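Just below is one structure, and these are the notes that go with it.
Just one protein chain is left out here, and the rest sit where they should.
On to chain A.
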Amino acid sequence: MQAYNTQTGIVCPLDRANVDTDQIIAKQFLKSIKRTGFGVNLFDDWRYLDEGYPGQDPSTRVINPDFVLNKPRYQGATILLARRNFGCGSSREHAPWALSEYGFRTVIAPSFADIFYNNCFKNGMLPIVLDEAIVDTLMKATVANEGYELTADLERQVVITPTGEEYAFEVDAFRKHCLLNGLDDIGLTLQQSDAIKDYEHKMMQKTPWIFNDVRA
């Protein structure tokens, strides 16, 4: 996994609450058996005026000029600023895959849906929760100033504005550690193999039916 440390980038304001994972990456693109190739279809329904389907030639698509991602001033944005309950709905990890492939490695919102929040960390992305009022301020500042950039400093757990204000955010120590070091948590869990085996031995007595072989 790619490590995340400090990131400075153009902010793209997505001024909507309850953006669901169906919107982030629509179901027709989930048919892929790969982890890549989702970036061009990020927010497909909003980004294009024609209907998207897998395997299209992107150059033939009809761009929706009104959608924020398509505005020239937000090209190259790496920080997505959104409203509350971002990433609700389906558990699809294709959502963070699509965001990250497009170029967003940071998403700032007043709140996130649990599964999406968790999925971000597995993919070298940092979801940042900031107060509703702060998000509102940042949203306005982004819209008012072309080329508006923010810095997200994971080590210090702050978001820094161009004028030097700092907004602190919370992040779990373990998730932070993994993200800072780009660690694969399967490897970390496997270091505890003995504890897992001990647990299984104990439960084979207590709840033996759990271990019935469904392949039989």
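One rule holds in what follows: a residue touches a chain if its C-beta (ideal position, glycine included) is under 8 Å from a C-beta of that chain, and two chains touch if they have at least 3 such contacts; residues count from 1.
FYI, contacts and distances are computed from a predicted model.
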Chain not displayed: protein name in its UniProt record ("ATP-binding cassette, subfamily B", "ABC transporter permease", "3-isopropylmalate dehydratase large subunit" or "Urea amidolyase"): "3-isopropylmalate dehydratase large subunit"
From A:106, A:123 or A:142, residue that would touch the chain that is not displayed: A:123
Contacting the left-out chain in the complete assembly, out of A:11, A:26 or A:150: A:26
Residue of A:3, A:180 or A:195 touching the missing chain in the full complex: A:195
Of A:11, A:68 or A:113, the residue in touch with the unshown chain: A:113
Missing-partner contacts on chain A, residue numbers: 15-18, 20, 22-23, 26-28, 30-35, 45, 51, 54-55, 83-85, 88-94, 96, 111, 113-115, 118-119, 122-123, 172-174, 184-186, 189-190, 192, 195-196, 199-200, 203, 206-215
